[in-house]
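Only a single protein chain was left out; the remaining protein chains are all shown in position.
Moving on to chain A:
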Amino acid sequence: MAKYMLIMRGTDETMAKMMETPFEQMLETVGRFNDELIKAGVLVAAEGLDDPSQGVVVDFSGDTPVVTDGPYGETKELFGGYYIIDVASKEEAVEWAKRLPAMVGSKCEVRRVPAIDEFPQDNEWVIKERAWREQTGQL
């Protein structure tokens, strides 16, 4: 068993299509999928992101970071949100990814999330982060 992140990647076309979809309808579609994950006992966390055009990009190509308004890059693979699921295998994570109510043209990347106990426990920064997680109840 392991945790996997399903990383949703849309394009500006899929984003536009999503904006056209009535909000209630979208809530129901996504809600039904989330309900499946909950009933299967695999959902750990999920968040969706706001309109990419409202975002800001900080570019580290030069000596100092350059800040620009608007969506990232060529808007072919816009990061739109994620799920974290707790499953038995990578294949199962992929199987859930295939069931995402995704717009035609979008993609989903499936990546394993290492657990904190895979890091050296005596490292001072790991200890600090652990303490913060304990105090705040963060994942």
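Assume a residue touches a chain if its C-beta (ideal position, glycine included) is under 8 Å from a C-beta of that chain, and two chains touch if they have at least 3 such contacts; residues count from 1.
Keep in mind that, in the parts below, contacts and distances are computed from a predicted model.
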Which of "Acetyltransferase component of pyruvate dehydrogenase complex", "RNA polymerase sigma factor (Sigma-70 family)", "Thioesterase" or "Molybdopterin-dependent oxidoreductase" is the UniProt protein name of the chain not shown?
"RNA polymerase sigma factor (Sigma-70 family)"
Against the hidden chain, chain A presents residues 1, 38-42, 44, 86, 88-89, 91-92, 94-96, 115, 117, 121, 127, 130, 133-134, 137-139
